[in-house]
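Excluded from the complex is one protein chain; the other protein chains are retained at their positions.
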Amino acid sequence: MRLLLISAGLLMIVGMTWALALAPDEAIQGFPQRIMYVHVPSVLMTYLALGLCFVGSALFLWRGDRRWDRLAHVCGELGVLFVTMTLATGTIWGRPVWGTWWTWDARLTTTLMLWFIYVGYLVVRAWAPGTRGARAAAVIGVIGILDLPLIHWSAILLRTLHPQPTVFRPEGPALPASMLAPLGVNVAAFLAIFLVLLFLRLRQERTLDRLVTMVEGA
Amino acid sequence: MAVFEARRAGGTFTTLLLILAKDLRVEWRTREIVTSMGLPALLLVIVLGAGHADAASAPTAMWVTYAFSAALGFARTFALERGGLSALRLAPVDGAAVVLAKTASNWLTLLIVQLVSLPVFGALFTEQIWTRVGALALPLLLGGLALAVVGTLLGALIMQTRLREVLLPLLMLPVMLPALIAAVGATTAILDGQPVRAVSAQLQLLLAFDILFAATSLLLFDVIVEE
Partner (left out) sequence: MAVLGANGSGKSTLLRIAATLLAPTHGDVRIFGAAGGVPGVRGRLGFVSHESLLYEHLTVYENLIFFSGLYGGNGRGGHRRGGEAIAGEIVSAALLGRRVRLLSRGQRQVADLARALVHDPDLLILDEPFTGLDLDAAAGLEQLLRAQASRGRTLLFATHDVREAQALADDAVVLHQGHLAEPVPVDALDETRLAAQFREARG
């Protein structure tokens, strides 16, 4: 655990310095482009968190094991955290580069809806405590991901402005190596932080559950 | 003493009709639905129509109205069940029949709201709504079904949560977005004069949406109705 914390810290320091000071300037966009080094990792962490939330929710509904529910819960929280960061960094990046804070293209709309759905997830957990609430929230966790392709499809029916993927393409990344490297470091840093938060929160929830069972049993 | 021997319920379809008939009868008696769905719908139409009201703004106005009526109304229809569906769960009935019946009764109620509001939309926004009503039927039905399926699924889920009337719109609308986009798109095109086959993409999306969420409801029905 401590190892994870230290490596997270180190990675972040290295990653951020590299991103802000050492990495080359992008030809067209200039300085603001550097937000990519925070934006892309946020996006990836969002997928990770929400994917895990889906898995946790589905398995909890199927098996009823509290551990899956804890995973889903914690990942739901992390998901909201990282979606918020994605949206924030995305809009900040968009303003100087596109000239607008927001546009209704496929990616942005999907991300915004995800934010609402997973905030809804957390609200249901808060307002319907106990097993009943956990199962209701799990259904929402599953629905959110199932809805994802449909949201994407419908937004494409509208219009598309978001830059085409430059990193995850079948032909291989289109970014030069000098940018790819710091990006990789930052992704690793974010992943390390994600894991730290995940394990911390899981431990908290496990302890809370144990406490509740002890009190109820008395 | 009871005269029948069978202790198992009749088939799923018979049970479905039975519950559906009961739901509609209860809604008719209370007329609560009029206040919780009909009036907000009417209010919304009028308020939206008071601003810039023409053929361009009609589709959005229509679907916003339907979505909000659904979100507000469905929370109430579940409140009409005593003891949170306990009575239905006690009976040896197929859970799927319960979910289908609830979805059907919610859909029919929404359909009535759609029908009743159509003349008002026509009067305030554009008469094309009346002239093109045949072509509009498909998006209205499929979109209404989408609202009913998602509304029933989520409404049943949060049936015993507090503040469910507030929570249901919050949960429903992000999930509904793709269906609403498709519905508004289709409505816009049709009011513009285009034939139904021009909006087949949107209708396909609506159909896919309906099927996906209907399947999810049926699969998860025992979670939905459980205590």
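For clarity, chains are labelled A and B in written order, and residue numbers in each chain start from 1.
By definition in this document, a contact is a pair of C-beta atoms (placed from the backbone, for glycine too) under 8 Å apart; a residue touches a chain by one contact, two chains touch by 3 or more.
Remember, it's a predicted structure, so these values are computed and weren't measured experimentally.
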Omitted chain's touching partners, listed by label: B
Residue touching the undisplayed chain, where the options are B:Ala91, B:Leu163 or B:Ala215: B:Ala91
Residue numbers in chain B that touch the chain omitted from display: 1-4, 6-10, 14-15, 18-19, 22, 25-26, 29-30, 80, 82-83, 86-93, 226-227
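Please note the rule applied: only the chains that are shown with their structure count from here on.
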Averaged-CA centre spacing for the pair chain B and chain A, given as whole angstrom: 32
Chain B - residues contacting chain A, complex: 153-154, 157-158, 160-163, 167, 170-171, 173-175, 177-179, 181-182, 185, 201-202, 205, 208-209, 212-213, 216, 220, 223-224, 226-227
Complex contacts: residues of chain A adjacent to chain B: 61, 109, 113-114, 116-117, 120, 123-124, 127-128, 132-133, 135-136, 138-140, 142-144, 146-147, 150-151, 153-155, 157-158
